[in-house]
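Following: one structure in structure tokens, then a few remarks.
Removed: one protein chain of the complex. Kept in place: all other protein chains.
The chains carry the letters A and B, assigned in the order they are written, with residues numbered from 1 in each.
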Amino acid sequence: METNGDFWIHPDAIVETDSIGAGTRIHAFCHVMAGTVVGERCNLGEHVFVETGAVIGDRVTVKNGVQVWEGVRLEANAFVGPNVVFLNDRYPRSPRSPAAGDRYATKDWLQETLVQEGGTIGGNATILPGLQIGRYALVAAGAVVTKSVPAHGVVMGAPAREVGYVCTCGRRLGAAKERQYACTACGRTLLDEAGVLREASPPAGEKA
Amino acid sequence: METNGDFWIHPDAIVETDSIGAGTRIHAFCHVMAGTVVGERCNLGEHVFVETGAVIGDRVTVKNGVQVWEGVRLEANAFVGPNVVFLNDRYPRSPRSPAAGDRYATKDWLQETLVQEGGTIGGNATILPGLQIGRYALVAAGAVVTKSVPAHGVVMGAPAREVGYVCTCGRRLGAAKERQYACTACGRTLLDEAGVLREASPPAGEKA
Partner (left out) sequence: METNGDFWIHPDAIVETDSIGAGTRIHAFCHVMAGTVVGERCNLGEHVFVETGAVIGDRVTVKNGVQVWEGVRLEANAFVGPNVVFLNDRYPRSPRSPAAGDRYATKDWLQETLVQEGGTIGGNATILPGLQIGRYALVAAGAVVTKSVPAHGVVMGAPAREVGYVCTCGRRLGAAKERQYACTACGRTLLDEAGVLREASPPAGEKA
């Protein structure tokens, strides 16, 4: 096992970027290309691919078998489950096909994906190009996401539909009272401001 | 190719357990961690990951791109298709996120999965945490399984629904007559005992 004291890279991983944060772990059969940024205390599972241009924030977990393509940005505390698929091209063709013409001569085909702080994507979900997964939202395992997901929203199915809200701590929220959601697991209160949830009262003593 | 006469491990696989049964084959870019048990005559396809705590019985096939996490047990004769996703955490968050608090300080988050003898999971299916796949059941390719599957049951879709029964040999069973299913492919008879199928008459000469 290789380590420089700051981060840990399995000897069967390929890491070509200089921008790996302290405390990050990169497991076997990963490839992290040059021109990527990986934050502190991240965990990249085996068989993960991070393409030039991708950006990964602090304390992000990417489980095995995920590709983080150019155009994908994972903000701090995001979680990406095993074999999740991101996409960045809405009209894919093999780029060397004559039919594709010169569509791949520039990067105009590229559509970006943003997983906001704490956004969580269950295993084997598929995220269509050009979408945002909101802060601390939850995409259920196996979902096919065709629309952006609001902060704290829970979506499931194929195509994915909104079915409720989830607390910052990860537990489902019950019904609102006067536009407030109280989490029975952690005690947080979330406020519904025109359909967008945000925390009213983080528990005392919590540090980012 | 490395072999000790008892099992075969591709030189580009990483095997850290001592508990590999005779006749088992482990292919390239696999990682089998210390503290796992893999039975006899198994076949682990490429890019398979077996995490500490996972248990795999005899004659199991795990196709490429599958992760067998801690908490997953695959009994004898099970089949797991390519890129199938198991999960063991019902409320995932990045463990180093402050929002996750101390939820990952213990293993209370861990939910186990059991694939019983001969249980068969089609390619790219997703198995939610805490479920059982019954004896010789069949999960169709691409299904998202949110409930346990009874013995010999067939489930498909997202979320997966029961659509019929399958014989031990793998073929779909037709309608029952007086609570008995006769397999036209192999001649077995299966009895429906309060919704749970079991074999009445394995063909003569079959050995486990």
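The rule we apply is simple: a contact is a pair of C-beta atoms (placed from the backbone, for glycine too) under 8 Å apart; a residue touches a chain by one contact, two chains touch by 3 or more.
Just so you know, these numbers come straight off a predicted model, no measurement behind them.
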| item | value |
| --- | --- |
| Omitted-chain contact residue, chosen from A:His10, A:His27 or A:His47 | A:His47 |
| Hidden partner chain, touching residue among B:Gly35, B:Pro82 or B:Gly130 | B:Pro82 |
| Listed residues B:Gly35, B:Gly101 or B:Gly123, member touching the removed chain | B:Gly123 |
| Interface residues of chain A (partner: the chain not displayed) | 14, 29, 31, 47, 49, 65, 67, 83, 85-87, 91-101, 103, 124, 126, 128, 144, 158-159 |
| Residues of chain B (touch criterion as defined above) contacting the omitted chain | 12, 28-29, 41, 43, 45-47, 59-61, 63-65, 76-79, 81-83, 118, 120, 122-124, 136, 141-142, 157-158, 168-171, 186, 203, 206-208 |
